[in-house]
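Of the protein chains in this complex, all but one are displayed in their positions.
Our next item is chain A:
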């Protein structure tokens, strides 16, 4: 049962209902498309350890229900998230139009330094596309988001989305972000490598607020 990792990041998957959030998470963790499943009620949870730039990072991922009214319930989980996948469906303009709302929520309620990657999901349904790549990448640029088009069905760019987001957070730790800041959404793991920060700081980890 013992797991070795250097860091633990809290991640969120947010976006409108039916954009494929749970399928992205399932594809990422199980490496296959989740066919025929009930939609998410409330919040579901998954985790996986990935290797990014010589570090083992455990992602603890909170998959949220997309229906508008569940937001008043799911918003409570935003606190202390280090990263987020903001998902829309490239075949539905409505899900794209809702992005600003989701973004406001995430920036307001999660960690100040939250790293967000925009995912235009259902890339495999290119024939039914309602949102162009160019338009979405402009939106991403304006809002300082990373951006990928993904397909939970084929698996294209799914792993990449999670990895890129994690890599950016690691970069931030090396430069400006202090994992020991309250609500950073980052914890040190048991691997106890912690070369990124001075050893002195590592002692403070037990005092961290987040128990996830």
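Quick notes on this structure:
By our rule, contacts are C-beta pairs under 8 Å (C-beta built on N, C-alpha and C of every residue); 3 or more make two chains touch, one makes a residue touch a chain; residues count from 1.
Keep this in mind: contacts and distances are computed from a predicted model.
The complex appears with one chain absent; UniProt names that chain "Growth hormone-regulated TBC protein 1" among the candidates "Growth hormone-regulated TBC protein 1", "Defective in cullin neddylation protein", "Proteasome subunit alpha type" or "UV-stimulated scaffold protein A C-terminal domain-containing protein".
Residues of chain A in touch with the missing chain: 17-18, 35-39, 41-43, 45, 47, 60, 65, 67-70, 72-73, 76-77, 210-212.
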